[in-house]
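One structure is given below, represented as structure tokens, and several questions about it will come after.
Every protein chain but one is kept in place in this view of the complex.
By letter and in written order, the chains are A, B and C; residue numbering begins at 1 in each of them.
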Amino acid sequence: MKKTIAILTGGGDCPGLNAVIRAVVRTAVNCHGWRVLGIEDGFEGLLDKVRWRELGLDSVRGILPRGGTILGTSNRGNPFSYPQIVNGVPELHDVSDKVLDAFKELGAEVLIAVGGDGTLKIAQGLYEKGLPVVGIPKTIDNDLRATDVTFGYRTAVATVTEALDRLHSTAESHHRVMIVEVMGRDAGWIALESGIAGSADAILIPEIPYRVDRLCEAIENRRRRGSRFSIVVVAEGATAYAGKKVVQQTAAENLGVERLGGVGHEVARQLDGCLDMEIRVVILGHLQRGGSPEPFDRILASRFGVKAVELIARKSFGRMVALRGRQVIDVEIAKAVSQLNLVDPGGELVGTAESLGIMVGR
Amino acid sequence: MKKTIAILTGGGDCPGLNAVIRAVVRTAVNCHGWRVLGIEDGFEGLLDKVRWRELGLDSVRGILPRGGTILGTSNRGNPFSYPQIVNGVPELHDVSDKVLDAFKELGAEVLIAVGGDGTLKIAQGLYEKGLPVVGIPKTIDNDLRATDVTFGYRTAVATVTEALDRLHSTAESHHRVMIVEVMGRDAGWIALESGIAGSADAILIPEIPYRVDRLCEAIENRRRRGSRFSIVVVAEGATAYAGKKVVQQTAAENLGVERLGGVGHEVARQLDGCLDMEIRVVILGHLQRGGSPEPFDRILASRFGVKAVELIARKSFGRMVALRGRQVIDVEIAKAVSQLNLVDPGGELVGTAESLGIMVGR
Amino acid sequence: MKKTIAILTGGGDCPGLNAVIRAVVRTAVNCHGWRVLGIEDGFEGLLDKVRWRELGLDSVRGILPRGGTILGTSNRGNPFSYPQIVNGVPELHDVSDKVLDAFKELGAEVLIAVGGDGTLKIAQGLYEKGLPVVGIPKTIDNDLRATDVTFGYRTAVATVTEALDRLHSTAESHHRVMIVEVMGRDAGWIALESGIAGSADAILIPEIPYRVDRLCEAIENRRRRGSRFSIVVVAEGATAYAGKKVVQQTAAENLGVERLGGVGHEVARQLDGCLDMEIRVVILGHLQRGGSPEPFDRILASRFGVKAVELIARKSFGRMVALRGRQVIDVEIAKAVSQLNLVDPGGELVGTAESLGIMVGR
Partner (left out) sequence: MKKTIAILTGGGDCPGLNAVIRAVVRTAVNCHGWRVLGIEDGFEGLLDKVRWRELGLDSVRGILPRGGTILGTSNRGNPFSYPQIVNGVPELHDVSDKVLDAFKELGAEVLIAVGGDGTLKIAQGLYEKGLPVVGIPKTIDNDLRATDVTFGYRTAVATVTEALDRLHSTAESHHRVMIVEVMGRDAGWIALESGIAGSADAILIPEIPYRVDRLCEAIENRRRRGSRFSIVVVAEGATAYAGKKVVQQTAAENLGVERLGGVGHEVARQLDGCLDMEIRVVILGHLQRGGSPEPFDRILASRFGVKAVELIARKSFGRMVALRGRQVIDVEIAKAVSQLNLVDPGGELVGTAESLGIMVGR
């Protein structure tokens, strides 16, 4: 009987997931003659009623340039802590044995888990319970230390840069301060790189708390020198100096609607207190996850997919693929998760931004 | 002495304004040997301290593909109702004579006013006071009846369509309802055309009040048929049925920040009451005004600019250029302004959308 | 039994074909409950071995933004003049009865033929033999007089304009003459509109023979005024003045390879004789047919598809859909084919180009 491997995608979607799936299927089928099962909607698809389909070469035709994931994804469905109603009361249960059973039933021998921190931790948990697992990291924020860069990230930077290019002309025509809120809860990579590429005037990131008075001053200085508009890029996790953590998304979350007034609007309110200029806020939100992956992301995702199959062929389980320099390597999942890759406030990239005249927090 | 004409751009910016300016300068200078003055920041540039610069062929080099307006624009500065502080009290005064004086001082004989309803009304007022004026219509919403279509509109539709393409993959991967708020206070053209082009599942426009229960039903029906996501495009002016006008932008406007919770979030709240699905809101906002004009807009704007100079050469003043069928014609400004071009609820375009299975309001 | 209709796409592919197919399927299935068969590879799919598949709602999911045609297309397979080997000798035979038989076998009652001149003439021939037929025009060159504009055309203009935007920076940096060959054998619409939108310095189209000496002069004049580069857009059908028809594609066609030295290279040779500047040629070729349709094309194609189904419902056969002003109408196929829509050398669009300082032939 043919060897059978399964693949699932978990967490927020990200450009490049389909490229991973395609690379896994092509390599497994063409080079090894294996069978590939696609689990639907992340770990959720392995619980309750198992949802899956076989992935042949035809199933992955034409998906390389497409965003999203043909398998669907979910943030729910942690089998080690799964919500169940017991006597009318919702409780969290460990149902990981059901996952192992589901695997047996499917006849699948190995799981490739593509996802972020949450997904990889679950994968590690299953590995510790005996399931042969290979991990592929996915974080659009590029905040995982174990890999130099993750797929999806560059596409997000390209999307934000394009938006900044667009907003420049309108900000300039109206002499406005344009505040652009972008992704990045813990790490400011998207804000920093797209801010440099999109010619921002100030960049606010979680790693470097900003001071409202200095931000106002910087914008005023620009105006005095004849630049009557300014563009401020703000990562969602940016905070003002002095421990004054910006409060985000309250009412919004209660009704399943994101961000009625996130950090972008908070910064607008702060600037409105010290500037006599029109201020506008643009929240890029889900636009940053969508779209066709740019070439680098398609290639990196393909390399990760090929490497994951190679690890299975070598029976190297409990490991995660990663990019180190120009090489795709593999590391222990256990060591890789939860180690954040943050912007170095004293590093060259922040220095480059500052040399270009961009205020980066502080 | 050389004949001297002046040009200004007023109201919200719009892709194609630079193409107009370039066409006016190239035609006036090359074909007629005139001098062109660019008034800065709309009518504001003619008041207080007159701001202008001469526009030679070099000043318009390379601006065709750029969004915004090199002259700047402003929503303020109506010379017939200009805010002035008298004895510490702000009052609105008619300072239109100052504009006529400014013109004399500049040595300019004719004004080309590029703008929307507000700008064109001011232009008409000045024309009635004796200033030779030619108007060029600009409305990104395409809501002016006197012309078949306006430049900037198609670029906005392209921007929204591209955003919808992007959002499809992420909506699909997560089985979400994605609500996309787009421009259109009075007319739903942008929502309707980009909704058809971007494969929306429902389109809410000002011309056709929507019923929340039917919208929920439509989304539920999709889910039952296996499409576990839906994309709803909402024009800012869309209203729910039964006279229940959606309240927009209140607190937001007070602090110069736009839309803390506009119609997009209102629709999200309504759907949250009847659907058990994740709902996300994306507000495209200023992204729709920015960016390089698409080819049709570049061409239409160029044709408008050339035609405006031709009207001046023929001494046809008080007139506005317009597109009728395939021809650029001219109409009386007086008759053209304020006549809205609305979507016909029983027209072919709405019918096409419905045949495609898109719910359009109702 | 369900009413069954068939659809095929013939001739060169064109952005928007999938939008037509999708609109036909959605309208036929959702609004009328009909069955739709997709014939593969144009009329070729109806001959020899009939190739077709049923098109349900699922078959057209996600195809709206995609270029090409999911049905395939072909320039071969004219059933009124079909190549057959008789006694070892290739002959052209009328096999149109086989098409009618194939239709009976399929149980299809009506044919929607989407294509250009060639395809529509065949459709008309079949209609005259009794097959109920509806035509949808397709010509990327926009050269059909019966309709104001055809889908695919604007996408081609957008592709060429984007290429011109790109080439500007490199032409400018190197002080080169850049010759860009674009589609347009009989009509120069693509060259003219993209030339205006992409800021060409000269546009050569079939409708207006050009004079080499004047073209050289125009480029020299630009250089004298300080613009050390020029961009010349050339339609494939452009010809030099004095009946000296530029000879195209000879050796190339013999080996199934297009254009080893088409009109672009011919113009380069001519300019090389009178200019002392570097000259480069770019042939856009098949790039112009590809890519995602821009919004207008998606909408027009969708409207055409919806209208075609409506004609069938009304039993109006032998007719072709068309755009007239803002309305989608229908005309007799017999009268519509072969009437060319050419650029008017004395018209407003050429005049606009000239006012902008662009040399258009002559």
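Please note the rule applied: contacts are C-beta pairs under 8 Å (C-beta built on N, C-alpha and C of every residue); 3 or more make two chains touch, one makes a residue touch a chain.
Fair warning: this is a prediction, and the values are worked out from it, not measured in the lab.
Across the entire complex, contacts from the unshown chain go to A, C.
Contact with the omitted chain, checked across C:97, C:128, C:213 or C:278, is made by C:278.
Here one chain is not drawn; of C:268, C:322 or C:336, the residue touching it is C:268.
Contact with the chain not shown here comes from a single listed residue; of C:2, C:93 or C:174, that residue is C:174.
Within subunit A, the residues in touch with the undisplayed chain are 22-23, 26-27, 30-31, 64-65, 148, 154, 157-158, 161, 165, 193-194, 196-199, 292, 294-296, 298-299, 302-303, 306, 309, 325-328, 348-349, 351-352, 355-357.
Residues 9, 12-13, 15, 17, 41, 66-69, 72-74, 159, 163, 165-170, 172-175, 178, 255-258, 260-261, 265, 268-269, 272, 278-283, 285-287, 289-291 are the ones on subunit C that touch the missing chain.
As a convention for this text, only the chains that are shown with their structure count from here on.
Look at where the CA atoms of subunit B average out and do the same for subunit C: the two points lie 32 Å apart.
Chain centres here are Cα averages; for subunit A and subunit C they lie 42 Å apart.
Residues of subunit C in contact with at least two other chains: none.
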